[in-house]
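Yeah, one chain of the complex is gone here, protein chain that is, but the others are all in their spots.
The chains carry the letters A, B and C, assigned in the order they are written, with residues numbered from 1 in each.
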Amino acid sequence: MSSTYGEHLKLSIFGQSHAPAIGMTLDGIPAGLPVDLEALQAFLNRRAPGQNDYSTPRKEEDRPEFLSGVLNGFTCGAPLAAIIRNTNTRSGDYANLKDCPRPGHADYTAQVKYGGYQDTAGGGHFSGRLTAPLCIAGGLCKQWLEAKGIRVGAHIAAIAGIEDEAFDPRSPQLDDVAADFPVLKPEAGEKMREAVAEARMEQDSVGGIIECAVTGLPAGLGEPMFGGVEGRIAQIVYGIPAVKGVEFGMGFEAAKLRGSQNNDPFRMENGNVVTATNHCGGILGGITNGMPLLFRAAIKPTPSISQVQRSVSLSRGENQELIVKGRHDPCIVPRAVPVVEAAAAIAIFDLLLDSGWQK
Amino acid sequence: MSSTYGEHLKLSIFGQSHAPAIGMTLDGIPAGLPVDLEALQAFLNRRAPGQNDYSTPRKEEDRPEFLSGVLNGFTCGAPLAAIIRNTNTRSGDYANLKDCPRPGHADYTAQVKYGGYQDTAGGGHFSGRLTAPLCIAGGLCKQWLEAKGIRVGAHIAAIAGIEDEAFDPRSPQLDDVAADFPVLKPEAGEKMREAVAEARMEQDSVGGIIECAVTGLPAGLGEPMFGGVEGRIAQIVYGIPAVKGVEFGMGFEAAKLRGSQNNDPFRMENGNVVTATNHCGGILGGITNGMPLLFRAAIKPTPSISQVQRSVSLSRGENQELIVKGRHDPCIVPRAVPVVEAAAAIAIFDLLLDSGWQK
Amino acid sequence: MSSTYGEHLKLSIFGQSHAPAIGMTLDGIPAGLPVDLEALQAFLNRRAPGQNDYSTPRKEEDRPEFLSGVLNGFTCGAPLAAIIRNTNTRSGDYANLKDCPRPGHADYTAQVKYGGYQDTAGGGHFSGRLTAPLCIAGGLCKQWLEAKGIRVGAHIAAIAGIEDEAFDPRSPQLDDVAADFPVLKPEAGEKMREAVAEARMEQDSVGGIIECAVTGLPAGLGEPMFGGVEGRIAQIVYGIPAVKGVEFGMGFEAAKLRGSQNNDPFRMENGNVVTATNHCGGILGGITNGMPLLFRAAIKPTPSISQVQRSVSLSRGENQELIVKGRHDPCIVPRAVPVVEAAAAIAIFDLLLDSGWQK
Partner (left out) sequence: MSSTYGEHLKLSIFGQSHAPAIGMTLDGIPAGLPVDLEALQAFLNRRAPGQNDYSTPRKEEDRPEFLSGVLNGFTCGAPLAAIIRNTNTRSGDYANLKDCPRPGHADYTAQVKYGGYQDTAGGGHFSGRLTAPLCIAGGLCKQWLEAKGIRVGAHIAAIAGIEDEAFDPRSPQLDDVAADFPVLKPEAGEKMREAVAEARMEQDSVGGIIECAVTGLPAGLGEPMFGGVEGRIAQIVYGIPAVKGVEFGMGFEAAKLRGSQNNDPFRMENGNVVTATNHCGGILGGITNGMPLLFRAAIKPTPSISQVQRSVSLSRGENQELIVKGRHDPCIVPRAVPVVEAAAAIAIFDLLLDSGWQK
């Protein structure tokens, strides 16, 4: 059940970094939804590598081929399937990773779990590359949500401790996120880039935080307890490699507040029930309240660094030093921004379908 | 699908605060597991109200009645079902909550979702009281895990910003958690109690953070992507009312570190592969690495406070002030400690069953 | 995952024949659906034992207690839970069944699966008694379907090879099914009763076939392949003990026909698309076509017979004769009629919810 998500829709992600292809199937989607391949490609390009100085050198565009489920530009009711061919050759020497696992990676846990049969090349099924099919599914869901007036947007809230301005919880500035380096405050972005560059110079890496907002949501989505919006979003966001924390609204900060500070007072505004603040991130009792949904995801620093690291030889049962070869993103946070959006869009679209939404 | 959890096991929670009963069914449990009712009761008592000065006055013991699935002290392979009778009368005037929702509660979202048919008495299905059946299931899972050498323990990491000592990530001090007020450092506990008492005096409430550790886990539990340990634990922990954040290992702090700081070096110790640090919280690639699993959950301050609050009249479409009656916990964090343990135990037991574990 | 059914709704059945109670939880039901307890009781009485000569002597009414999910006569959005207390004492000597399994029963397979921990008393979780909670859930679904103009009805198609008239596939005579002994042709019913009486006299039992029809269904329910209406109904109907065959429309007879005979021609009738015949039982490609849905379930003869039977002693590893004590239904088919209706109603209601139906 590893790579399957959803209640009403069923997303299944497959592929390894150096397998013939990566891809996804998406079942349970209503027929007649438009599929804008150009907009999808633009979305996918946001996570593509090598677009600028802060990421690995670009190779080529990740261009999905749709194998099924789309006809004449619309979903046809059958499961969607799309793949992206891998063009990397299996030239690298990854065999060593089965014996000498990289710290911070899944090499060791995969070795234990799969007993040496796992595909280690490029990280195999654990590679960040698997977020590309997630973005295919999420990019489509995003389109379909937008057609209903629901927008999903994210920005870099922090890199290496340098913070961007936060979204206004009652009115997130989705239009103000910069296109090339997704922050609200260009100055903060500039400092972040410097921190990334500095880390690269020092053969090191940095992590960060992504803040995501969803606007235009109807109230009433989600179920109590284990079917709550928080849990369902958290489950898919934790499916993104390197995510180590997910919080909603004030999140961990709420733990320091008093009830009188944290409670969001209700009030009428233009005939609608709104809250004067939005500390809860748009969710009460696991159910959307019609205010913007807000959450943050913590991204750990890229574990692939070029410094000498301490590891072990599993075969010899002794300590061993390791140098990870190849070029790696010193910071994956910018590229992870659309991935977090994709995850949120999938979860929200699934919630909408659950609640009986029809095209 | 609201109140059902699990892949291999199926936990279903039912009941409302003032319904005849609350309870749970637990399907998919192997036969022949011992059920220690006395130990279970001791565990349930940890979340029971009214045990001391920081919670609501005690009424009576929550004593589960097992309706099925247990025979002569062992699971018999059939689904377990257990209920706790509610003794509260429906005397309170909760009808008003359908018109004037309490800030921070699910009153408004339930009204939108259920169209006025919801049971508002005592919070209905959204009541913290529903964590009692969660603790029945979790208390049993905890027993069964312990028989395999797997221990689950939690403590109050913070209340109102006052912090307890953290668990040692490589060797969590599960035995050092105080019995009555679950902290590691009594002085911190003392200050926390004062903060709670102060909040109560001011008709207010405070939140906090719970840290949970699981020791003795085998490496290799969990699946990649959406079946990862983080996502599965997060989903159930978010099923606990008032949780607004969940993080693993260093969590949001990891976002500030460099890769060279955050990566946990491997090393051999007594013939075993361990990590020199445990910033990842025992999980790499969604899969346990054999080190202690560590996570933290943020609990928002109790939304029920006695101060005058701003709300609206839904029927009249205008702002309205609200005073929430009754006595309420000014801080639910201490009582939530065993609930977090229960949630973790259920998720871990489910993961073990998934991985083919047999009695 | 043994006793849980449903995609959108989640039905969980628990209990053993001699456990304190049997019961069910039903999650995922919209709020605001009326619950008519009197009509439900009338439905439950149809499967109750001891109502006439062809079944075991009556003990008492199976009267469910609703523990949650119902408020003031309507569903409240929270999971429904209902139980029926067992009043049978555990006086019988069932221990022997662990060593000397009854032919045709689950005694042996339960012993292998549960290693001796299973509850054998009265058949434990495998007892036909577990169909009572199925009828609670199904009786409610039936009410809710009827309010939408969807009717579910069944009759005895055959007992001991004696056949009732079949339903008219285009216009099933739901109103013509006799109340006390559910057949269309009283003469056939009379002969069936005689066959049952004869079997009882000879310490034997007989089986039969139940035909079920659902009218008023919209076209378009169901999904292709594994989500088809046939598969989803079959899954729940096979959950009824003693069912060994399920067929839709012409079923196995269709295998003998030619395409030109079996294909149902379309035609317009009063502005609606209908089929001139209904050999497909209202399902094409796994999806309802708006014609009545028809299926048949084969019920094996009750395995509990009083004759000496050949079995084995598992402990001694040798052949052994067995006499099953107690009084048993020589034919469970009449009592299984409402159970089949219940199963169908649950499956159909789940399909409706899946397709986005709202109250």
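In this text, contacts are C-beta pairs under 8 Å (C-beta built on N, C-alpha and C of every residue); 3 or more make two chains touch, one makes a residue touch a chain.
None of these values were measured; they are calculated from a predicted model.
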| message | Going by the contact rule already stated, which one of C:Leu44, C:Ala81 or C:Leu130 would touch the omitted chain in the full complex? | response | C:Leu130
| message | Going by the contact rule already stated, which one of C:Thr75, C:Gln143, C:Thr215 or C:Thr302 would touch the omitted chain in the full complex? | response | C:Thr302
| request: Spell out, residue by residue, where the missing chain touches chain B. | output: 8, 78, 224, 353-354, 356-358
| query | Going by the touch rule given at the top, which residues of chain C touch the chain that is not shown? | reply | 1-5, 7, 13, 101, 103-106, 108-110, 112-113, 125-126, 130, 158, 160-161, 199, 204-209, 219-220, 222-228, 230-232, 234-239, 241, 243-252, 254-268, 271, 273, 275-276, 280-281, 284-290, 296, 298-305, 307, 309-312, 314, 317-319, 354
| remark: Per the touch rule stated above, chain A touches the missing chain via residues 1-4, 8, 10, 12-16, 19-23, 25, 27-28, 31-32, 65-69, 71, 74-81, 83, 110, 113-119, 124-125
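To be clear about the criterion, only the chains that are shown with their structure count from here on.
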| remark: Comparing which residue numbers chain A and chain C contribute to their contact, where sharing over half means same and under half means different, the two sides are same
| Innermost chain, where centres are averages of C-alpha coordinates | B
| remark: Flagged in chain B as touching 2+ other chains are 1-4, 13, 110, 113, 125
